[in-house]
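Here is the structure we will look at.
A protein chain is absent from this complex, but the other protein chains hold their places.
First chain written, first letter: the chains are A and B, and each begins at residue 1.
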Amino acid sequence: MDWITKNLPYLMAGISVGGQYALIAIGYTMVYGILRLINFAHGDIFMVAGLIMVYAVTVMPMPLAILLVIVATVALGFLVERAAYKPLRSAPRMSVMISAIGVSYLLQNLALYITGGLSQQYPAIPWLSDTVTILGATTKRVTLVTPVLTVVLVVVLVLLIKYTKIGMAMRAASRDFETSQLMGIKINSVISMTFVIGSFLAAIGSMLYFTNYTGVTPTAGAMPGLKAFVAAVFGGIGSIPGAVIGAFIIGICENIIKGLGWTTFSDAFTFALLIVILIAKPTGLFGEKAIDKV
Amino acid sequence: MKKRILSVLLAAAMLSTLLAGCEKKPEASADSTAAADGDVVRIGVFEPASGDNGAGGKQETLGIQYANYVTPTVEIGGKEYTVQLDIVDNESSNDKAPTAAATLVSNGVSVVLGSYGSGVSIAGSDTFKEAGIPVIGVTCTNPQITEGNTHYFRICFLDPFQGTVLANFAKDNFSAQKAYVLTKLGDDYSTGLGYYFTEAFEALGGEVVSDTFQEGNSDFTSYITSAKNEGADVFFAPSSTEVAALLVEQAASQGLEIPLLAGDTWDSNVILNAAEGKNVDIYVSTFYQEGGNPEFDAGIKEWINSDSTAKANNGGDDTVSGLTVMGYDAYYVALEALKAAGSTDPAAVNEALWDVTYTGVSGDISFNEIGDANRDAAYIKHANTETAAWDFVAEQSVAE
Partner (left out) sequence: MKKRTKMIWNIGLIAALLGLLFLLEQVVPSSSMLFMVLKKGAIYALVAVSMNLLNGFTGLFSLGQAGFMLLGAYTYAILTIPAESRASVYQYFDGGIVQFSIPVPLALIAGGLVAAVFAYLIGLPVLRLKSDYLAIATLGFAEIIRAVFQWDKLGPLTNGSNLLRSFPTFQSVLYPFLVAGICIGLIVLLINSTYGRAFKAIRDDEIAAEAMGINLAHHKRLAFVISSFFAGISGGLLAMYQTTIQASMFKSAMTYEILLIVVIGGIGSITGSCIGSFLFIACSEWWLRFLDNENLYIGDFHLTLLRPGFRKVVFSIIIMVIVLFYRKGIMGDREFSVEAVRRFFLKRFKKKQTAEGGASNE
């Protein structure tokens, strides 16, 4: 019992942060699945969602602010795709990736300018921010809510992709971009939809993440973003359940490492894991086999 | 083609907002040159305005700006000079510091104040050294800054002193046997203060468990859990205010019952705001306790309240931070040096600084043979979570 009380907090923190990575990782994995683009700006969209909340809550009640955050983040994701990626559709893939780095740079600098470089205190969302005690360990309720909400959202998403028309179009596009175009799929709306879903999940993820870790800084999205991407690769890029499982594994491992006192290497471990999986099984845990992705 | 046009339009829209900003610029500079007529002496302000230490740097700059507002001119060699502040942002980053310092050098400043954060101070130091410009450190507490340098001075106490004060305090007030020390990798202030605290605490017979975190880390729950599991009596976390806010928040939600101890960086309303209404016990060592000089307090509060930018830079209210006071004092030390030098020549100012004595808001200031301030007292404050203000606890000094 004593052992549980002592070590449960690490595990809880791991599961909760894993859930938050998972919500970001889905955005990466879906975009990569279709466009073969590492959307480096995704982590920053997540950060911007946090900032919108900080400012929104000063002028409107919380439920409205939550709604605004979701709508604005989705709009931002859509806009970024239209402005920065769509014009480069026919360009080499490296150009698009550089454009993504540029957008990330721009969003970070805009945030830096607007916040004046100061860390912004994320507002407490009622109920989610309350403190609860389980098995002798104290934590915020959001820690418990995150994994549940993540799993629910993922199940909904998987059903959506499996059974709706747009989901079918997405699957087709990620299987073969050119052929699906020839088959009459409106590729631009499929891509936009991908970005909308990704941004929606990033907005939810940002609410959960920042409720736990309440400082929003211009670079707050960079590390979670990178780790979520690693999670996506780990689980097999293009595969949604893979990304989610990868994210949970990374979140939990990271916190176990911290608990063991190897804090210097908590980030490095994530990347080491990535390299090992890339070399041993380049398609990731659940990636599709025999495709010329790698 | 339509896409192309759309994209061009977007870019044009972006650029036009920029140009709108740029067009206003000439008016502003005309404004400031009109204010700075005649003989001008330039004082460089080398402080972070963004990055990890942005909040602290801004509060320190605020003190300098207020001092400049109170005393905008100085008499040097029988002539009245207008003081112009050259403020440059070193971005709390050691690799941006040399270029930021070079900007000040090329602007032709006579003396430089700063920086908040020991790492950037060390990183910028050589640039000033080459140019022969003296620097007055405001709250950079790491010993390496002035060591072996004849151009770097400072008006604050040092980490070995501060670490010892805090170790004594932990031992005396909480009879602490075990301390958990959390420092940030790659931050000379944090590592240094953690090191000296550990040294002093172990010399007192205590035990220390130390841990580090990476830049950009925002998840401190594991560290708090570790501190609990280790059975530590105090949690010592010398770090930037940004980290402090996260740490306080997470400590409260995890029910950390032991006191949180920190150095001068935590003397900020950011911490007060984070702690307000929460069950946390925070003690910091600092340079000044509000109420130490009521006249000064009233003056600066009025100034902060009258200026929205200043208020935003101070974190949105008018709590006077020890950092602001130190910035204020540093400005006057610089003026004293300029007066004593009788010229705006950096070399003369550097020479004059050794003998400058000044009684500031934070106490008497004079320099020893290394260029460090002769200071032997630090204030310990406790964060009152109900009123969101600092309560004075003790004035601590160390018996040599």
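Convention: a residue touches a chain if its C-beta (ideal position, glycine included) is under 8 Å from a C-beta of that chain, and two chains touch if they have at least 3 such contacts.
Keep in mind the model is a prediction, meaning the values are calculated, not measured.
Student: Taking the whole complex into account, name the chains on display that the unshown chain touches.
Tutor: Even though it is not drawn, that chain still touches A, B.
Student: In the whole complex, not just what's shown, which of B:40, B:85 or B:340 touches the removed chain?
Tutor: Among B:40, B:85 or B:340, only B:85 touches the chain that is not shown.
Student: Looking at B:144, B:343, B:366 or B:397, which makes contact with the chain not pictured?
Tutor: B:144
Student: In the whole complex, what residues of chain A lie against the chain that is missing from view?
Tutor: 32, 36, 38, 84, 87-88, 91, 93-95, 97-99, 101-106, 109-110, 112-113, 116-117, 226, 229-230, 233, 264-265, 267-268, 270-272, 274-275, 278-279, 282, 294
Student: Can you name the residues of chain B that touch the chain not displayed here?
Tutor: Residues 7-8, 11, 14-15, 18, 20-22, 24-25, 27-28, 31-32, 35, 49-50, 65, 69, 85, 87, 89, 93-95, 98-99, 102-103, 105-106, 108, 119, 122-123, 125-127, 130-131, 143-144, 147-148, 185-188, 191, 195, 212, 214-215, 306-307, 309 of chain B touch the chain absent from view.
Following the convention adopted for this analysis, only the chains that are shown with their structure count from here on.
Student: Can you work out the whole-Å distance between the CA centroids of chain A and chain B?
Tutor: Roughly 35 Å separates the two chain centres.
Student: Enumerate the contact residues on chain A facing chain B in the complex.
Tutor: It comes out as residues 6, 9-10, 13, 17, 83, 86-87, 112, 116-119, 121, 129, 131, 133, 138-140, 212-215, 217-220, 222-223, 255, 258-259, 261, 263-264, 266-267.
Student: Contact residues on chain B for chain A in the complex?
Tutor: It is residues 3-4, 7, 10, 48-51, 54-55, 58, 89, 185, 211-214, 216-226, 228-229, 241-242, 245-246, 249-250, 252-255, 270, 273-274, 312-313, 315 of chain B that touch chain A.
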